[in-house]
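One chain of protein is taken out of this complex; the other chains stay put.
As written, the chain order gives the labels A and B, with residue 1 at the start of each chain.
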Amino acid sequence: METAPVAEGVSRRARPKYRALGDQLFQYITGATTLVVVGLFVLIVVILIQASEPTIRAFGLGFLWGQVWNPNPTTLSPLVFGALPAIYGTLLVAAIGMVLGVPLSLGIAMFLTELSPGLLRGPLSFTIELLAAIPSVVYGLWGRLILVPIMATTVEPFLGSTLGHVPVIAGAFAEPASGYNGYGYLTAGVILAIMVIPTISAITREAFLAVPREQREAALSLGATGWESTRLSVFPYARRGVLGAITLGLGRAVGETIAVVLVIGNTYAISGSLFAPGTTIAAYIANEFGEALTFEKAGLLELGLILLAVSLVINIVARLLVRRGGLRAVGSP
Amino acid sequence: MKFDRDFRRKLVNYAMSAAALACVLIAILPLGDILYTSVLNGAKVLSVPFFTQNGPIPCNPKFQSGCAFGGIGNSIQGTVLLILLSAAIAIPIGILCGIYLAEFGNNRFGDSARFLADVLTGVPSIVIAVVIFALFYLASQQGIISSNYVLSVLSASVALSLIMIPVVARTCEEALRAVPISTREAGLALGLPRYRVVSRVVLSTARSGVITGALLAVARAAGETAPLIILNAGNMFSFQPSQGLHQTTASLTYSIYEWIQSPYPNWQADAWGATLVLVILMLGISVGARLALRQRYGGPGH
Partner (left out) sequence: MPNAASGSTDEGAYLRKQKGRSTMTWVGVIVVVIVIIAVLGAGFYAGWFGKSSTSTSGGSGYTPPCASLTAAGSTFVYPLMAVWTTSYAGMACNANAGFSQVQVNYQAVGSGAGITDLTDKLVDVGASDAPLSSAQISALPAQTVTMPDSAGAVTIIYNIPKVTTGLNLTGPIIAAIYLGDITNWNNSAITAINPGVSIPSQAITVEHRSDGSGTTFAFSSYLSAENSTWKNSVGAATSLNWPTGQGQKGSEGVAGAVASTTGSIGYDELNYAEEEGVNVGIAKVLNPAGSYIMPTVADTASAVAAVTSFPAPTGNWTGFSIINEPGAGTYPIATLTYLMIYEDLGSAYSGSVTQAQAQALVSFLWWITHTGQQSATGLFYVPLPSAITAVDETAINEIVYNGAALTSH
């Protein structure tokens, strides 16, 4: 605590005794609030675990690899919840989003730090930031009304007729049973790619800029071209920050709900084809939670617990990478 | 022209530059398309009644006469109410937490709290939504609150505030940390107690940073839909303040979500209008806040 000497004529309230009390109180109040914030986190985890206990006990580990989600037992099919199709869809859609989004983000970051004329830099980075400001429901609307028809009529048939015949990957580009209708993993992945671009490119840019000029200049002075100097000096130096950026983007992709639910086709099954409809954990919870009776709600909460665990791991890894890379990720979406 | 190694290297250099430029253009393309279609379709329905009337009754002009076109009056009300309620909860808590992290938080507890706050920003909003549902439901079963509040604008606001708190806390902390230490020392040298230094001197100096951080958080909450699907799934009527917070309300994001899945032409047209309004609102808040933050903290290019 502060014990600076009190000057003559300073207000009585500044006398050490009261000052210490006020300061203590202040520290306690703000500290208590911080404890609340920490407590919120603990609360989320505790409630999820407690509320999903019925299904955890009922299905145990089998929940993770079960493929059927049947809340209405009949004489023909028992009551069983299995999370695999949702987990599969979440990971697949996020992977597509990363595969498409990361190169684009790196290219954007590279352009904005190395290649763009100074005048353009501001407006261009501003424009990329705009991508982050668009709410996900608008992405979903755009996806459903504009992207889905394009995928259905142009992109998917094209990919299916070309890559669908290449030996090893033919299964991924096979025409699904319901035909090319645009609703599926690939469309959801494309939208996710667009949505993660601002996050990944912004932090990657900071990582690139954190590289000391001397590194780049050293490469250039040895006769490297622009690209070579970037490759030799910037990339290795910024590697950790870039990895952190990618992981943060992945965390966002995994949790995205509304843009995915409008374009993914809402089918609880595992399909090899990228064009086939499926579901993700977040989308399935959003669709089913309203009508689920108590036991199914517990199952959906268990799905939420899995999603939380996955996104926690991803976020923790991301934050560690970003911090060690010496960057701040302030107020990241 | 010799196709020697130097030429190849130059070629690769140009190719990479072109590829990077292409990446930028590819990314801007969907943005441009979204803005273009929003403006094109949304502008058709913008009018004064659009902003004041409540959402439309399902109606097809082919079969029914006098189809009310309706508007987003109650949706705007609902969104504003959600923002006000969630900000009222999240901003005080977030600022106090940010103050602690900035002023007293250089210890193990502060480090873990900071880390957890960062991690909290990445929790999917659907998870927070179902957790809040479970919380309110359990509370109503125990008789702590009336079951009217489980699906209500109040529970949705609590969920949104959970999303906002870590964002406000971290941006507030960064804003406070950016105040030079000499300012603090000046205050202390004048004999001000610590809490006055922080609340009167540091906070007001960092005021704009804190406010822009809060605006960012508000923008994020305003754009959320998942918590609303679970907790506050719309209302055809406008919010009646006299009846309390157990009502559900319409909201801009939920209305868009609802209307876009319908076959009614008046609903779909209204969805575009609501999209245009929402996009303008979000762009305004988010970009303004980010620009101000960037200039303050010297982001890329500084």
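Assorted remarks:
Just so it is clear, contacts are C-beta pairs under 8 Å (C-beta built on N, C-alpha and C of every residue); 3 or more make two chains touch, one makes a residue touch a chain.
Source: prediction; values computed, not measured.
Put simply, the hidden chain is in touch with A, B once you look at the whole complex. In the full complex, the hidden chain is touched by subunit A at residues 68, 70-74, 76-77, 148-149, 152, 177-179, 181-183, 261, 265-268, 277, 287-288, 290-294. In the full complex, subunit B makes contact with the omitted chain through residues 51-54, 57-60, 62-64, 73-74, 76-77, 80, 137, 146-148, 150-151, 179-180, 182-183, 186-187, 200-201, 205, 207-209, 211-212, 215, 233-243, 247-248, 261-264, 288, 292, 296.
As a convention for this text, only the chains that are shown with their structure count from here on.
Taken together, the subunit B residues at the contact with subunit A in this complex read 9-10, 12-13, 16-17, 19-24, 26-28, 30-31, 33-34, 37-38, 93, 96-97, 99-101, 103-105, 109-110, 112-113, 115-128, 130-131, 133-135, 138, 162, 165-167, 169-171, 174, 188-196, 198, 213, 216-217, 219-220, 222-226, 229-230, 233, 253, 256-257, 260-261, 271, 275, 278-279, 282-283, 285-287, 290-291, 293, 297, 299-301.
Subunit A meets subunit B in the complex at residues 1-2, 4, 6-7, 10-11, 13-14, 18-19, 22-23, 25-27, 29-31, 33-38, 40-41, 43-44, 47-48, 51, 103-108, 110-115, 121-122, 124-142, 144-146, 194, 197, 201, 205-206, 209, 225-228, 248, 251-252, 254-258, 262, 282, 285-286, 289-290, 297, 300-301, 304, 307-308, 311-312, 314-316, 318-319, 328-333.
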